[in-house]
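Right, I'll just put the structure down here and ask away after.
Every protein chain except one is present and positioned as in the full complex.
All chains are identified by letter, namely A and B, in their written order; residue positions are counted from 1 within each chain.
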Amino acid sequence: MNVVRFLLQNHTQVLELTLEHLWLVGWSTAFAMLIGIPLGIAIALRPRLNKPVLASANIIQTIPSLALFGFLLPVPWLGARSDRLAILALTLYALLPIIRNTYAGIRGVDPAVVEAGRGMGLTEMQLLYQVELPLAVSVILSGVRIAVVISVGLATIAAAIGAGGLGEFIFRGLAMVDDRVILAGAIPAAMLALLADFGVGWLERRLRPR
Amino acid sequence: MSGLSLGEALIANQTGPDGIVSSWGVALTPVCCAEMESGAANPVIEFRDVSYRVDGTQVLCSLNLEVARGETLVLLGRSGSGKTTTLKLVNRLVTQTSGEIFVNGSRHSEVDVIRLRRGIGYVIQEVGLFPHFTVAKNIGLVPKIEGWKEERISGRVSELLQLVGLPLEIASRYPHQLSGGQRQRVGVARALAADPEILLMDEPFGALDPLTRDELQRELFLLQKRLHKTVVFVTHDLREALRLGSRIALMEAGKLVTVLAPSEFLKSDDPWASAYVRAFGDGLESAANRGAS
Partner (left out) sequence: MTLSKASLGALILWLVATLSCSPSHGSRIVVGSKNFTESFILGELIAQQIESHSNLKVERRFYLAGTYICQQAMLAGRIDIYPEYTGTALTAVLKQNAGSDKAEVYQQVKSEYERRFGLTLGPSLGFNDTFAMEIRGEDARRLNIQTLSQAARFTPHWRAGFGYEFMERPDGYRGLAATYGLHFAEPPRIMDLGLLARALKDHQIDFAGGNATDGLIPALDLFALEDDRHYFPPYEAVPVIREQTLQQHPEVAFALAPLAGMVSDAEMRQMNYAVDAQKRDPSDVVREFLRVKKLVP
């Protein structure tokens, strides 16, 4: 249990790096939700737009993360600070699951319910806020959960460009050829991902329509 | 109303002040209201030369139809006859390709569609209750967005639950906790919440078991006697049509074939009508029975 001892001895640094990691994941997920959920709602209500939007998000997803970091480095304001860059890249990667799940969640609402609502005289906005969104919340959250788990993983790579976070332990450990340091980064990162998966998953289940 | 049949009189004696939920000691078949004259002075709903075409298919062809105040007009036909489309044209869930529809004298394309729909109750086969709302919230949704006060809404909810024969404690339950029959009763209650003049019903009892269906048909009939709404009711079941309709509009392949009172329908020479009668076999007379010969 060398690793455990190492983690305990260096708990301040572990905590610090974990907070840095959360900083990257937190901001990027927040931005991805701010952009992705409204976008998902928009394409759910106007299906004609769905192909270009989903296709773009898909393309972004296929770019390897390290490559995307590399692309963005020369960009003036962004590339100057690697944490800014990392947050942008992580936001982009989080978009697809969030947009897609928002779209699927809203389209997946029972059509009979939507028809009844419309026939009752609910406006499009009322239908959205009172009926479709509450019923889609669980699916949307599932997209957020996927986004968070992906982000926790990608944020470890962000350390390669100097954005900090638990990945820094991993890269430093590799340079030092020291397993304990590598694991001191890898284990908390894995635990963060599991925690996020569990936590958001719990919320999903609570909000699932009966 | 003149000409109350024996059946009607018996029922009237057996129902209590709330009109419903009395013991069905005597198994009498409900009898429809006295026949209304078609083409009454101010039709509530009027179709003039309405056609609807979608994806290259002519779904409705030159439909001309009037629905009088307080009547129950049944749109009868098989699948593909255009009856559901006709219904949906009334609350503009579907927009006609040509022709005009008038609701209470106004061209309905000129009226705000939201206001139009708020004044029309809509009940569908799948019910479409909002699964995340309690029964009370389901029923009270339209009143709420219309700005009614809380007490008024809860009062109305209780009133409606009684009207459709549901116990008051059901108000705090969720749709998934209800049986099919209970759900559809809530559906009807919800449609009536804002006291609309018109009620559109699209095969509302089609998904229920025969016993429940029978129960709800009877209750709807009594409800209608009490409330005198203008009802347009879609079905493919002739028995149901004979039971509930003041007039039956038979549709086939997007065209209106004939509009007849139930008793006339049974005797009709019209090829489609008689085909229908034959298809449904025996025992139809009792459904259309209007009492003593």
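The criterion applied here is as follows: a contact is a pair of C-beta atoms (placed from the backbone, for glycine too) under 8 Å apart; a residue touches a chain by one contact, two chains touch by 3 or more.
Keep in mind the model is a prediction, meaning the values are calculated, not measured.
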item	value
Among A:Leu45, A:Ala160 or A:Ala190, residue touching the chain not depicted	A:Ala160
Full-complex contact with the absent chain, from A:Leu49, A:Val75, A:Met176 or A:Leu194	A:Met176
Interface residues of chain A (partner: the chain not displayed)	12-13, 16, 19-20, 22-23, 25-27, 29-30, 80-83, 134, 137, 141, 160-164, 168, 171-173, 175-176, 199-200, 203, 206-207
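Following the convention adopted for this analysis, only the chains that are shown with their structure count from here on.
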item	value
Chain A and chain B: spacing of chain centres that average the CA atoms, whole Å	49
Residue ranges of chain B touching chain A (in the complex, touch as defined)	91, 93, 114-120, 122, 124, 126-132, 141-142, 145, 174-176, 187, 190-191, 200
Chain A to chain B touching residues, read off their complex	110, 112-123, 126, 130-131, 134-135, 209-210
